[in-house]
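Data first, discussion second: the structure below is written as structure tokens.
A single protein chain has been removed from this complex, and every other one stays in its place.
Coming up: chain A.
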Amino acid sequence: MLKNHLKIAWRNIKKDKLFTIIKIGGFSIGIAACLLIALFINNELSYDDHYQKKDRIFRVVMQGTMDGEVLKSVHFQRLFAETLESNYPEIEKAGKINTSELFGAGKRALRIQGSSQNMLDDGFVFADQRAVEILELDFLEGNRDEVFKNPSSIILTEEKAQRYFPNGDALGKTLFLDDNTDKPYTITGIVKNNPAIKSHFDFDFLLVIEDKNTSWTTTNYFTYVLVDENTNIPALEEKMGAILEDYFIPAQMERGMGEDFMEVLKTLEYKLQPIGDIHLKSDIKMGDGLKHGDIRFVWLFAAIAGFVLLLAVINFINLSTAKSANRAKEVGLRKTVGAFKGNLISQFLTESIIYSFISFFIGVLLAWLLLPNFNSIADKSIVMPWASWWFLPIIVVSTLVIGLFAGLYPAFYLSAFKPVNVLKGNLSIGSKSGSLRSGLVVFQFTTSVVLIIGTLIIYKQMNFILDKKLGYDKEQVLVVQGANLLNNRAQAFKERLLGLSEVKEVSISDYLPVEGTKRNGNSFRKSASGTEERSVPAQIWRVDYDYINTLGLQMKSGRGFSKEFANDSSAIVINTSMAKKLGLDNPLGRQINNGQDWTIIGVLEDFHFKNLKEDIEPLTLVLGNAPSMVSVKLANGVSDGAIEKIKGIWNDFVPNQTFEFTFLDQEYAQMHDDVKRMGKIFNSFTMFAILVACLGLFALSAFLVEQRKKEISIRLVLGAPFKSIYQLLTLDFMKLILLSILIAVPVGWYMMNRWLEDFAYKINIGWDIFLMAGFIALLVALLTISYQSISAALLKPLKNLRAE
């Protein structure tokens, strides 16, 4: 019996090639999309999943409220970890890491002892011995229990070790960072590469923390704890509050914080964030600067995957029932010669499972082919888990489940035909389920239109971000990296550059309005008023005299730094937000204090120095030395010639270090890569969805034309013009598409409004987007249907009538 079912199914698959291709094509695309997203989700969910003691590892978070706003921080004092470990017996270990560029994490120039070549590399992070233990780093060489026992220790990943020491003799070798021969680092460990392991914090080089700071007011370290088994976490969090009482608050008092600040201090509490939650469930307010996923996107993508698959299944159902007239005779006959309903149901289910099986085969193949593209869009390095024990079973089970799911309705529908109706020649059965099919078409197009709206809005926001007047000029600014190797010759380098006709301005500062450059936290008070004044948290950036001109910052009032004023070393330039926060209407000449007095000489127009998701915060500029980046404003646009000349000068100064540079506008765009990625992902899946929906629509219109051939022929014989036939066949579908657009608009509006809420600076969703989305959907649908409608209107009527 099964053999017979298989045979019939196979012949049916072969018979109507167009329908088969569309059924299987749509199905395969849906499966490929679904599989890719499933792999993506699996990847996102698998972060920090590898620790043996996963359930006992936490990151400490401090939270409180100020003016009704929740504050969160994951930065703690150096002494915090030690204090936790010694004061709380249930905390087995507490360790810390530091990923801040301010302290030398991120990009460093590295030189192997005995070589003269400096190489710029990224991925430097600081950690202590305890962190290495808690985070269960897996060592290829070196002993985990004592890698960081000594100062000046450095750990490399296997990949970096192989790159810099191809002979495999990295352990014990000496490295210099930033060409500083006074502080040689010894390689004490090499960590295994394991692509299957994903962690919220990534590193290529791990440096031991050598900070001796005992202050309870400077907070620079992420702190991780390993607690004993069966520890009551809420109780421990509660108990940890004592640290605030005993150390943190007294230290703040000593610093002279006002009463207002005490109010904030009272709301503070410690929370323990399970390590598995860090990647997907961290709040942007925590400001840990790590690359996070977002659990909401995971759900969103899961929903999209589900929808795309559902669209494919719907297509299958739609096409199967649409073609039912062709199968009706078979059903009727089989019943008259003795088939039971059950026989027929199992026959049709077998058929749909075969479709599902073929589609899965093609779909998995398609996903595999698309995976590299998908990886580049999603910024992932997912591999097809062919070898994973669960992969094959999941695919097989999904094949069966989806095959059954897609086949169930057609099976029951088809097997219910009464033989007498069929044999009498009442073969109009195919049109009976017209309303169901219409419903399914509406569903498909609604989904497509929602996705189109999403894509359009994301792209519009992306353009908004890229075109936004940022308050500084990011164009034609080349940033020379690793300039700290110039040491005391930075100024001379700058002079040489200024000698080039291609160079307009040059500024030396590590603080640039893009991510990945230096940041800090400070608090200022008006120095004239007493300690009751609340302090204003603000960045303090060390810049040189030409910074403001190089970046094209606009002065609102006052002036920038100038060599003509001898006492500019205690001068400060603030932005407008800072002036507002300080409550100064006329800030020029006023003094502010962050432990040192500064005189305000100018107020800048606000400019965006953070991601547009965030508001512009208070910012101050002072003269100072931050020499690892040199920004060069080019005069006549970016040209290879200009870059070559700058490179030539660099090589004169630092011959043993390759010339590395970036462009400010590119860095800015990179900062918003997540939006761009989101846009691309949305775009891809919109394409998938539209393609599947159109395949379905195409087949459905083909079917309807087929069904109405006789009617069309009669109309043509009676003199109906081309136009009326075309309209006859097109209008019904167009009504469905219009209905879909009507449903999709509010859904898309709601969804994308939620997405835009993340941005402090965003576009308004206007009618133009909905019009555009509707227009696209209508156009695509019209083109799809027209092929069939036009060919029907050009029918040779006699041929069809004679056949009757």
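Here is the rule we go by: contacts are C-beta pairs under 8 Å (C-beta built on N, C-alpha and C of every residue); 3 or more make two chains touch, one makes a residue touch a chain; residues count from 1.
The rule we apply is simple: contacts and distances are computed from a predicted model.
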item: Chain left out of the displayed complex - its UniProt protein name, from "4Fe-4S dicluster domain-containing protein", "Alpha/beta hydrolase", "ABC transporter ATP-binding protein" or "GntR family transcriptional regulator"; value: "ABC transporter ATP-binding protein"
item: Residue in contact with the excluded chain [from A:284, A:333 or A:779]; value: A:333
item: Selected residue (touches chain absent from view) among A:262, A:384, A:397 or A:420; value: A:420
item: Omitted-chain contact residue, chosen from A:4, A:143 or A:194; value: A:4
item: Hidden partner interface residues of chain A, rising order; value: 1, 4, 7-8, 11-12, 15, 329-330, 332-340, 343, 418-420, 423-424
